[in-house]
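Complex shown without one protein chain; remaining protein chains in place.
Entry: subunit A
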């Protein structure tokens, strides 16, 4: 029996005085909010930890390595459950936080370990001479990082960061597990309420594609604007 399409399902009332289309737009908003907030945390924490992995201090290196290994080696879904169910049971002040904040931290820290590795790789790809040149000019170590090393490293790692930014949009789907009404939860719930799973999943898939593709284009624009002439494809 051929499948009978019914796209009008999105105009139906959910029972709460809004249509399934309204709900889907709100779900899309939650997906972007989770991914966007998570990305800010991932970039800030990732830049810091990635840098610490390359500094001379053994103690700071050890801390940064521990951070990366901890957050990179535990599955994301498990981390989400740790933040939602386990940590609030141990540290009671966490109970007052909304699931949104908890899931943003879980997703942000998970992604930060991956960003940190990219930052480290970017820094280590630079010739040792750049660090020495900074010292020779009389810059302190933080100044050398701030003015010489990091601006170069970040330009080099824009392509892997693009992938990571697209990944965080897709990874935000695990937020459904702790009751964030984002696109995946929407798809699972609405296909059950309407019995129109194929239409619902196609619509949600398109929104994921659009979101990730927009991130891809924005990052490509940034990549082109910050390119160092004569360096890593900058000569084009």
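Following the convention adopted for this analysis, a residue touches a chain if its C-beta (ideal position, glycine included) is under 8 Å from a C-beta of that chain, and two chains touch if they have at least 3 such contacts; residues count from 1.
Assume contacts and distances are computed from a predicted model.
S.K.: Look at the options "Putative monovalent cation/H+ antiporter subunit A", "Amino acid ABC transporter substrate-binding protein", "Acetolactate synthase" or "Acyl-CoA dehydrogenase family protein" and return the one that UniProt uses as the protein name of the missing chain.
M.R.: When "Putative monovalent cation/H+ antiporter subunit A", "Amino acid ABC transporter substrate-binding protein", "Acetolactate synthase" or "Acyl-CoA dehydrogenase family protein" are compared with UniProt, the left-out chain turns out to be "Amino acid ABC transporter substrate-binding protein".
S.K.: Based on the whole complex, identify which of A:26, A:130, A:167 or A:194 touches the chain you can't see.
M.R.: A:194
S.K.: For subunit A, which residues touch the unseen chain?
M.R.: With respect to the unshown chain, the touching residues of subunit A are 1, 3-4, 14-17, 85, 89, 99, 176-179, 181, 185, 188-189, 191-198.
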